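Have a look at the structure that comes next, please.
For this view, one protein chain was removed and the others were kept in their places.
Lettered A and B in written order, each chain numbered from 1.
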Amino acid sequence: MAKVVAVTGNEAVANALRQVNPDVSSAYPITPATDIMQRFTSFVSNGKVKTEMILVESEHSAMSGCIGASAAGGRVMTATSSQGLALMWEELFIASGTRLPIVMALVNRALSAPLNIHGDHSDGMGARDCGWIQLWSENAQEAYDNTIQAFRIAEHMDVRLPVMVCMDGFIISHSIERMEYLEDEAIKNFVGEFQQTNPLLDLEHPVSYGPLILPDYYMEYRKAHAEVMAQAPKVVLDIAKDFEKISGRKYGLFESYRLDDAEIGIVILNSAAGTTKDAIDLFREKGIKAGLLKPRLYRPFPYEEVGDALKHLKAVCVLDRADAFGGSYGPLFIDIASSLYPYKDKPVLINKIYGLGGRDYLPGHAELVLNELAEILRTGKVKTFKEYIGVRE
Amino acid sequence: MKLKKWKELTPGAVCTKAGSALEFKTGSWRAFRPRWIEENCIQCLFCWAYCPDMAVKVKDGKMEGFYYDYCKGCGICALECPGKKGKKAIVMEEEGK
Partner (left out) sequence: MATPLTLKELSKKEGLLTSGHRMCAGCGAPIIVKMVLMASDYPIVAANATGCLEVSTCISDYTAWKIPWIHNAFENAAATISGVETMYRSLKKQGKIDKEIKFIAFGGDGGTYDIGFQSLSGAMERGHDMLYVCYDNGAYMNTGIQRSSATPFGADTTTCPAGSVIPGKTQQRKNLTKIMAAHDIPYAAQASPSHWMDLVKKVKKALDIKGPKFMNILSPCNRGWRSRTDDAIMLSRLGVETCYWPLYEIEDGATKVTFKPKEKKPLVDFLKPQGRFKHLFAPENENMLKQFQAAVDKEWASLLKASGTE
């Protein structure tokens, strides 16, 4: 019996983690992810989970502890944001390179400097090449659902990679929304028993983790990692099918909203997609064929599928909640452009940077973008290929 | 030794063969080699205890010689050897002589 509640994103994720009931968690607080671990540790202190906590002294140690625990042979999770993710940067690569199925909730927050504790995607985008699987979530329900599925994806024998589940800091993590919890038993059965691979605690088969690899082999290891990443989308879809059986909710590699016959479209991640969908509906009522694509599996990026879904549109605006400095386009834009590259006939692509450091993204902004796209459709002319919106000029 | 292809590698570069370093013979590093002089040996086993390369052969608690496949010729064993009546039980000699 699903339980309908009004909770924050953090509370939803904390409960997902409670239901998964990992063996160890090694974590350090940082706004706005702190609440996940605060709620989780109250589960620990009250015997609601079997998880042993390591309250480490920094995020770098948080991921180090996760790596040690995961290599030892058990289910491990943690949560962080922004500077915390940045501090554990080298460990992210080590976790994925060592093929450890760690799950991490990433509550998206802007990177310093300037110091900002509010939501944007610079943290997750900064870590997009670290070899982790990345799932992005629009709201508390998706964050909850993705967190649960993340364990199955990470631990799948064709994958064995760490997974980070993203949700917008404050906007989702701290706002109360309606969502549904699944039953404890259903989640327990869904994730099942953890299967060990080369556990350190197996004394009969001593293993050595973390050798020095020289130029004669490093590239082969990277190739192997790339090949495994390529298996992930299929696994993500398989797990989504299993999840649908227990939840009734469908998940894919991305969400297509009124995209099939769309002429103009927006590509956008996380919570702002929700706001944009309302604007899409408004424009549809006016007879304008607008649509939206919201990536869910961001790494590995499903280039073929996304390209296929967007190729028929005439004009697309990719909205990035993070910038890639250096005069280039935003990170999501670069991936969308790559997905459309193989096609001779493809939509005009423009890029807008929005919502940095928790700057509000309002329906008005979405309408502005859709109007501009409609204009491009009409005239074939692009005003500018990349600009910041919602900023005081 | 033939190099493995990417498909043949262990996931995450985990070494699953404990002690496989034994396949790497460091004896070729030597410029000097230790020679055991049995009559001067008091079987103190200091050579075994102090060898950085586990290259001293000890069977049933008795020193029997060296694993020349691994001995790097550092000479610690010879220096530390107490010997008998001032005569060392281990001396270092130039390799290849």
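Here is the rule we use: contacts are C-beta pairs under 8 Å (C-beta built on N, C-alpha and C of every residue); 3 or more make two chains touch, one makes a residue touch a chain.
In this text the structure is predicted, and so the values were computed from the model without any measurement.
From the options A:186, A:200 or A:389, the residue with contact to the chain not on display is A:200. Residues of subunit B that touch the chain left out of the display are 15, 17-26, 29-30, 43-46, 48-55, 58, 60-61, 67, 69-70, 72-76, 78-80, 92.
Where subunit A meets the missing chain, the touching residues are 23-24, 26, 50-52, 54-58, 60-61, 64-74, 76, 90-91, 94, 200-203, 206-214, 216-217.
As a working rule, only the chains that are shown with their structure count from here on.
Between subunit A and subunit B the centroid-to-centroid distance comes to 53 Å (mean Cα coordinates, whole Å). On the side of subunit B, the complex with subunit A involves touching residues 3-7, 9-16, 18. Only residues 97-100, 160, 197-198, 205-211, 213, 216-217, 220-221, 223-224, 227-228 of subunit A touch subunit B when the two sit together in their complex.
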